[in-house]
Structures are given as C-alpha cells and as structure tokens.
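Here the complex is missing a single protein chain, while all its other protein chains stay put.
Let's look at subunit A:
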C-alpha cells in the first residue's frame, strides 16, 4: 500500500468522488465537519452515506444541500436539539432513499469487511419491520443448535471511503483516535480513509504503548489534511465541546427550506444554492 499523502483540505474534498459510498462517524465521535463544509462548497453530488451507526448535522447538511442520493443509518437526529429537519423533510418529500438499519447491524456488517468475511450473523432484530424491509438480510437456523434457532445474517458492508476527524496524525500517517474505536473499524472496513486532524504529532504515535493503543496505523490511512477545530460545531473529545448555541440555531433555521438556505449562505457553504 502506498504511503499516506498529506494534502490540504480542499484537495481532500476534491478526491471524494460524486456517487461515493462514504462512512460517517456518529456525533459523539470525531465528526469531520470542516471536510463536510469543503464538500458542500465544491459542491459534491449523489453521495451514498453510511452512518456508523447514526448521524446528526453532518448528514442533515449534506441532505439539505442536495448532495445525497441514499443513506443507510440506524437514525439521523440532532440529539438534544431535536429531529434532523432536512433529513425529515427529504424523506417526507420522497427525495431521499433511506435504508433503515439498526446500530449493531451496521457495526457487525463493517466487522465482516474488517475480517474479509462475506457476512456476519447477529442476534435480535427478528420480528422487526426493519428486517421485513431488508431483502439483503437473510434468516437461517443456527447450524450449531440442536433445534430451530433463527438468526439474522448481514452481508458485509465495505464503504468506498471512511472520513473522520482526529486529534493528531504523525508524519508516517498514523492517526490517534483514543477510545473512539468505531473509527478504527470504519477504517479497517473501508477501501480508503481520508482523515482531517487538529495538528501534526511531532514524533511516532506507535513508539510508546500509551499512544499506540489508541492509534490507527497509517496502513489504513490514505490521505490526511490539517483542519484545526475541524469538528466544529461538533466537539472533539477533551479538546473542545460542541457549540450548542450554533447547533440550536441550525436546528431552528433548518426547519424551513428558506431558513436552511439562509444558514448555508451565512456560513459560506454552497454558493450555487444561494447564488
């Protein structure tokens, strides 16, 4: 595998092709908002989003801007700020294909890819209308059980790309994620990973066990761009908290199409929408 490339944020956004199948982290886990903003300015089109396993403002912005063809998710929500307004509006207007899933199914299907397996079995789910509407999910009897024991089989999920933000990358392309190990699974499962970082780490993140345990090796990292405060308005672990005033303002404005456009214009996000 080629070594990690270090490029700027706009270049990173340019390398995400229209139509790509892109894995996104949940709101509590290193959301690459600066990269999302760069994608909106481009503007990107026809993304197929995979939320691992949920998303908030990141997916809502992309959907509202018309950049998303489909979304596979366990939920899209602004959390304490309420429903994700552009996601909700797009579903009701029948402008968005939603592939409803459930959190552990997304995690497990990524783990199948991580292991190079075609599928992963999972408990639960039986009797849910989610399963009813997922022709790609199968039910079989546990082959190791004495009697009937139905279990769900999920095909592996292999995103084209995983994108996320992190505190540090070193010059070998190793990226420090701390305890946010769903990002490791995402990166292991995806064909490529593009990462934005708060800062470059002066040294080798794999040199000492304390940092190495929370480090994604550069083997899985294709490109890194510097983006200080790159998760804003979401937070990043101990470094900064979510900007709740900004998020509340978004939740309020994005309730209407006009309000959403005004938000985009005020934040210089997609000139073509407001031109």
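As a convention for this text, a residue touches a chain if its C-beta (ideal position, glycine included) is under 8 Å from a C-beta of that chain, and two chains touch if they have at least 3 such contacts; residues count from 1.
Here is the rule we use: contacts and distances are computed from a predicted model.
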Item checked: Chain not displayed: protein name in its UniProt record ("ABC-type sugar transport system permease subunit", "Phenylacetate-CoA oxygenase subunit PaaC", "Glutaconate CoA-transferase subunit B" or "Branched-chain amino acid ABC transporter amino acid-binding protein") -> "Glutaconate CoA-transferase subunit B"
Note to self: Please identify which residue in A:43, A:66 or A:79 touches the non-displayed chain.
What the structure shows: A:79
Checklist line | Hidden partner interface residues of subunit A, rising order | finding: 26-29, 52-54, 73-77, 79-81, 83-84, 87-88, 91-92, 94, 97-98, 100-105, 107-108, 111, 122-133, 147-151, 179-185, 237-238, 244, 248
